[in-house]
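Complex shown without one protein chain; remaining protein chains in place.
And then chain A:
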Amino acid sequence: MEICKPIVTYTEKDIAIPEQLKANIVHDIPQEGIEWQRSYGRSVKTVFLEAQLVSFCDDHLQDASVFNNLFEKPLLHTFWLECYDIDTYKISVRDELISWIARLQKHGVVDWLVIVFESAESRKINKSKLLSRSSVVDKIKADFPQNVKNAAERCVSLTDPLNPKSNEAYQQLLQRIRSLLSNACSRQLSKYEDFIRMQRENRNSRDWNFFRFFIMQEQLAFAFEMFGLFDEALVQYDELDALFSQFVLNSNVGGIPVWLKNLSERCDVWHGLCLSKSVYTTLRNKIKDESANLLDLRNYLFARQCELLLLHNKPWEVASRSLPFLQNCVNELNLIEVDLTEGAVACWVFLSALEILQKCERYSDSSQMETYSRFTVGLWAYARKKLEELGILCGLMPDMSLTSDCLIKVVTLIAGMGQDPHSGDESQPSPQMRLKEALSKPESFLKQYLEISELTMGTYKHIGHLRFAKLIGKELAFLYMKLNEHQKSLPFLLDLEKTYLIEKWSTLLMDIRKYILKCYEILNDYKKQVRYNCLLAATSMTETCQSEFLEKAKKLVDEYEPSEESFVMNMDEIFPIISLSVSRKESLSTFELVLKIESKLCQPVHFERLIAFLHYEPQKPVRKSNKSESNCCSLQKASKSHSEDIPTFLTFTSSVGVGVQCPNITKCLKRSDSQGTLNLDGDLQKPDLSDYFSLSNISLNPGINEFHLTFESPSRKCGIYSLTQLYLDWNDHVSFASLALPTHVCFEVISEEPRLKVMRPMTLSEPTDLISGLLQRISLELGCGSYNFVEGTLFNIRASRGLKIKLETEVDCMMGDEVSLVLKSTLKPFDIYTIPLIVFASLCNQKDASATEYQISLNYRFPGFENSTKLIAAFHMIPSFISTMKLHTLNKRKLVEILVNGITNSRFELISADLHLVEAKDGDVEIKSLIGPKTFVVKKDQTAHLLWELISENSNATAKSILFEVKYKPLDGLNPNTELYDYTCDFKLNDYHTQYSIRATVEAQKGHEFCRVGSLCHLYVIIERLVSSISFPSIMYEVIADGSFWNISGRTAGVLNETSENVFKLSFEILPLTTGFLPLPSIRLSKYIACEKQSTNANVAEAKLVAFDTGQVYNWSRGLQINVLPSSGLIIAE
């Protein structure tokens, strides 16, 4: 560093300062820092001052109006004297000291110090004196002129300074020197700063010189650096940097100053930046001599900045400042139009960048590699670029030839680099060595270039700048292409293609694809050539390019050898699908796909076939019949995500909160694979699907094309068909396929069997229920399902038992079990064919109003089929009316009552009702009608009661079964003819002969005329047997009285054993409990079967009661009542 340290002078009086002491002082001053109070309110800083001791001479007091050097003038003056007693002082020293001070004051010097040397001996002498009030030091202080400030501090006594024991006084001396020196420095610096400022103001004057100014301001930097204020020093250089840049920029506008002109004219060497001290010291000398060129100045300036940054412990900033520095410098060279040999700038940049990188590497820390890389990667990239530039210039690139012209260039460039500043250092190849090596021959150039490229690319990748890395990859790819190693360039290019495709930078994509195509052309990859030609034909900017690529593709396709395997290309970029929709055509099993495809090619292209493959998934049509009645297929369009199973969502509530749970979250939230969007046509294979829409011989015109494709679903292949892929067959071997369809299109094909259904014609006048016993109009509906019924198909309609049918159209026909019908027209699928029928179901022996099921079957056979098919329809009919029978008894007489109940609202007239005996011998039982030849009308809620008497001559003769016959005709409805229908109904009869009769009476107690409440009465019961032969031995009687009316005392039941008597008389005492007409207690008779005593079986040990059949017991007293009066007062009195 070329700077004189602040000068401290010394004047010796009667003393020779020991050399050792001087050296100590110079050495010890910078050992401790001192607070530096600065002008202009700048912050206080601790500085470490250095100084040099110089013997005082008169020149030191010369007033210098111009600063040549910052610390040219001494900053502090010292006066050393050795005096032991005041007298000696007064005589010999005093005058001289005063005149010294006066001289200093005269020249405006305020920083001075007097040092009094006291040896230990002299001190002893002084102490021995009793009155040594004032020492020499005190005396000196007193002698200072009045105007001297801080007089007390300007005199220091020093005793034996070389002795460590007197260290305290020595330290005090140092402190004093530092303090005074710092004040002086501060004063001097601010003066100098003012001076620099003034100089800078003059920068536009003609004779101003940047070099001079540079050296001047640099003094400040040096001073700050010396004081340890590296940031302050850096500021000085930054100011100079900015000033210089401004000059260069302004040179563009105004005239170029002479010094700048000189600076630019001298550029005949391009020494790289060198950060070693020895080198930039020589540069400084050049600047000082005003012989430096622009690069020298810049190199020096940046080297100093770097040094200060490194001293300030900011190696990163070195890296971060480097790139702008290099770029700025190159710009400046351009701006002031420095005439440099071609490639010189590149050499300089390369050398400088590598120098900085090497320097930074020494400071890099592996933990901060990434931060560091962020700054250095730009340098690497820049160096790489410049190396490439040089390579092209000097014919070192692979596709170039090294001519003699190039060799001359290389020699010139190497000569301009000068000597290698790092020539002695063998630890690593110096930048210049590397560059020289690279320029020496193409092989080593390639090695260097690849090395730096890989390093740059790796660093970019490391810090996550993938796009930059890929861009370098592009250049590497070009290099490999030049090296004729196209296989190596492909990965880089494909990587770029992928990036641009994802981010849709179409121009770049197209550009890269051109190179990819070139590679494939060289590599002779037929398939890829076709593909990339097509892609480029679709995306190129100009039509001429487009047609050119298309022609190439067409030619390639035509040349294709059929022996090779076929291949498929992705069509999404060339023929994007605009829309898809499926609809059903006239024919039910035919579907039409309306497809809109855009052709991005500029000419019409002919394709052999367009196929849309369908994925078939069999599915049982789980549908309700009424839903599918009119639809044969349901077209579903759903979003893409609905590809397989629609995710089902469940909502659930809990005490904590409400949420939505997705049971198949993995399916729903499946990450959309970015690969899916890419054109990996290597994976495309023609699917082996049997179902597809197709269209042959089509021509795709530029722009949007619409196609109608049809698909005939195979019969009975029900299920869901979804559109999966679209294929465009160029020829047998080359085809395009869509990777993804814009919409998910699917449809469901269902198949239905023909069905038969019985429908009741809906009229207001007729009831909706079908009624048996009447002619009823029905219509038979034949649903064709998914089948065609051709004209002439024979239908055979058969009715089940009890049902007669005829066609409504054939009026004259008789009702029969079966009718046949020939189909007069063809039925299409899902047509409904109605056959109007008239049915009649005869009324059968029905005792209740429940409906009866009938069936009608329809047989048909399709022409050409052997088997006929039978369809069955069932329906219910309710009877018109029903009849029930009641048997009535009057002692021995028997009456049969037949009740005819109407069920429906229709009215029926019953004519000539008759009752017959079935299976009875004539004469034994006679039936006598009690009604006469009358007609009855029945309807709902209107019942006909018909009565007959059974008269038996013989008590043994019984009628087991009777048959009720009647003719009826409907009075309402659509049965205008008065044809009478027969109705028969048979009834079973049991043994109905009366066996016992019961007579019961209640009489008051004797002497009483009436029964009264609370007075005992008698119940007399007479049971009479009416038949002689009895099948059972005993009967049991029970008196059952209502507990609220009667209180019966004694036994109320008993058994009447076998006896020859026919009449049993029983009497009971009963007590009426209430007044009024009370019904008599009822008497019940039962057959009594006593237990068999021999039987060991416990179950049959009990006696059994068996009830009599209807009509076997006749009760005369049934319904009899007796008037019970209230009790008389007399009885109460009793």
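Simple rule for what comes next: contacts are C-beta pairs under 8 Å (C-beta built on N, C-alpha and C of every residue); 3 or more make two chains touch, one makes a residue touch a chain; residues count from 1.
The rule we apply is simple: contacts and distances are computed from a predicted model.
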Record lookup, UniProt, unshown chain, options "VPS9 domain-containing protein", "Ras-related protein Rab-4", "Cullin 3" or "Trafficking protein particle complex subunit 2-like protein" -> protein name "Trafficking protein particle complex subunit 2-like protein"
Which of these touches the unseen chain: A:N334, A:S825, A:N905 or A:S1049? A:N334
Touch assignment to the omitted chain, from A:N252, A:S696, A:T710 or A:S1049, lands on A:N252
Sole touch to the unshown chain from A:N285, A:S440 or A:T507: residue A:T507
The one of A:K191, A:R467, A:K585 or A:H708 in touch with the missing chain is A:R467
Under the stated touch rule, tell me which residues of chain A contact the chain that is not displayed. 249, 252, 323-324, 327, 330-331, 334, 382, 460, 463-468, 470-471, 474, 500, 503-505, 507-508, 511, 541
